[in-house]
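With one protein chain held back, the other chains of the complex are shown just where they sit.
Note that the chains are named A and B in the order they appear, and that numbering of residues resets to 1 at the start of each chain.
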Amino acid sequence: MRQLLIDLFSFEDRPRFEKLGFLIFIIIVLVFPWIVKSAYGRAVMIKFLLFALFGLGWNLIGGYGGQVDLGQAKNVGFGAYATGLMMLWWGTPFWVTVPVGMVIAAAESFGVAYPMFRLKGHYFAIATLCVALVWKELFVFWDWTGGARGVEIPIRPTPNFTYMQFGSPIHYHYFIFFLFITQLLFMNWFRKSKLGYECQAVRENEDVAASLGINVYRTKVIAYTITGGLGAVGGSFMTVYYLYIDPDFVMPLDLSILIAMTVMVGGAGSIWGPIIGAALLIPLDMYLGAWLGAQKRLGIDFMIYALIMMVIAAREPKGIWGIIERVRKKRME
Amino acid sequence: MLLEVKNLVKEFGGLVANSDISLEVEEGRIVGLIGPNGAGKTTLFNCIAGYYRPTRGKIFFGGEEITGWPPHHVAKIGIARTFQGMKTLPNLTVEENVMIGAFCRTHERERARRDAHEVMELLAIREEANALPKELPIALQKRIELARALATKPRLLMLDEIAAGLNPLETKEILQTLKRIKEERGLTLFLTEHVMEFIMTLSEMVMVMAAGRKIAEGPPEEVAREPKVIEAYLGERYAQG
Partner (left out) sequence: MELTVQLIIYGILMGLVFALIALGLSLIFGVMNIVNFAHGEFLMVGMYIAYLLSTFLHFDPIISLPLAAMAGYLLGIMSYYVLIHHILRGPMVAQLFGTFGLMLFLRYLAMYIFTPDVRSIKTGILVGKVLTLGWVSLDLSKVISAGVCLISFGLVYWMIYRTKLGRALRATSIDSEAAQYMGIDTKKMNALAWGIGGATVALAGSLLAHFYYITPTVGMLFTLIAFAIVALGGFGSITGAFLAGMIIGLIMVLSGHLVSELKFTFIYIVYFLVVVFRPRGLFGW
């Protein structure tokens, strides 16, 4: 038990500048709402934390597991709809809906993982795309989920901790920060766990991993299942933050792409990668869009990001974090 | 008898890679497997280690039948192997490479780390624990692979061309290393090799394969003189000089 807590919170094995950097980051985030008062600034920070959250979960299968999954949005959707529908139909408290969403996402992921992991590389990636698209189109097609009209969450007097509805962004800020920290600590535990090591071995070389006693297939399935469950958490948050969800909002292809892209550019397979990636993309997206005028200049941010991605593909597949590590290594010599 | 292979046949479509192979490896011995390229040695290895399912025949380990078992099962029961070419896990440190082997026998990270360091010490690579394998010379990388396999606490260690790419000095070193770890860990070694001096010096017994069949078996000096063996190697024999 004690060891578990240590593993959860300890960053002992990371170099000092990382621990320092992380500490500074946490402090900045904690005091942020008191320093930045603009509604837009606060919204950007919340979105950043949300995508860092998404990235952390995706990093498990995509980074540590090495299996590029382009369908994470379906898990986000499962979480969002579990929360949305349960709250709408039965008035279920938020924190009850979260595990339900996670279980649904994990169960679906588990079921689809078995056939899907017969595939590798590109074909696996495309299959994940297909699965996510099929689910999205089903959610649009079905009436009981609200179809294309979506689900609207009834407005309640704030602050409301049962349904996590608040009047001011400050509450949402700490709310999403809490979720983010939780998943970060979980990933911190994961990367040091036997499963974490096994995933990485599988990523590096499946034959070698098998020769060391690792059940490659089962490891991939478990990693994918967990990522599914983690993705749902962010979806549940989206429901109560935006108070409205529909398949094009919570489950579109673009969201899957964005999540994967954030982590890959930031540095897949490292604990900080998702945070770096989100820190780069989300403000870029939100501020560039606002500066250039949202409607007419849609797309430049993604174009820049796509260029970064292509350059990284050609030069440093380990992403920005990979570049940082390389520089650090050079300095040490 | 630690490892027994009975009438193993492995076919790939129309191609017969292994034909009616039977062999026995006694516990505590060092057995070598030689043969010209394409003789089917690696196929045999892969069948034993679980990467291929034999078309026919049976394999026994420690009396238990393991025919068709998947690789991770075979590893758990005590057969470790190395791979042809450099198969270190490239983006993980030396320590992490070996720890993954150690995780075969434990769930706890600290235990895995301790076991890994023990093995790294045995193979004199402990100093490089935090390096990445690709930064290290080939001879060291071979020791990393050995350490990793050893960390799974095997009874039988199968080596696929471990001496490939090493200069004579390094070959001698790895020969000594193997002898040492065998004694220290009470291992049985089953290895396949092209570097003749290495395998003939190390092995107590040698089997020869050619064209998918076993054509000779016995102590190294006897096997080297057998006409069938010389014939199978005719071209390579001259190349060896």
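We take it that a residue touches a chain if its C-beta (ideal position, glycine included) is under 8 Å from a C-beta of that chain, and two chains touch if they have at least 3 such contacts.
Because the structure is a prediction, the values reported are computed rather than measured.
Taking the full assembly into account, the omitted chain touches A. Among A:V29, A:L133 or A:I222, only A:L133 touches the chain left out of the display. Shown as candidates are A:V29, A:A82, A:V98 or A:M116; the residue that touches the absent chain is A:M116. Touch with the chain omitted from the figure is made, among A:F25, A:Y40, A:W90 or A:F141, by A:F141. The omitted chain makes contact with subunit A at the following residues, 66, 68, 115-116, 118-119, 121-123, 125-127, 129-131, 133-134, 137-138, 140-141, 253, 257, 261, 264, 268, 295-303, 305-310, 312-314, 317.
Here is the rule we use: only the chains that are shown with their structure count from here on.
Taken together, the subunit B residues at the contact with subunit A in this complex read 49-51, 70-72, 75-76, 80-81, 83, 87, 89-92, 96, 99-101, 103-105, 107-110, 112, 148-149, 152.
On subunit A, the positions that touch subunit B within their shared complex are 3, 7, 192-194, 197-198, 200-201, 204-205, 207-216, 269, 318.
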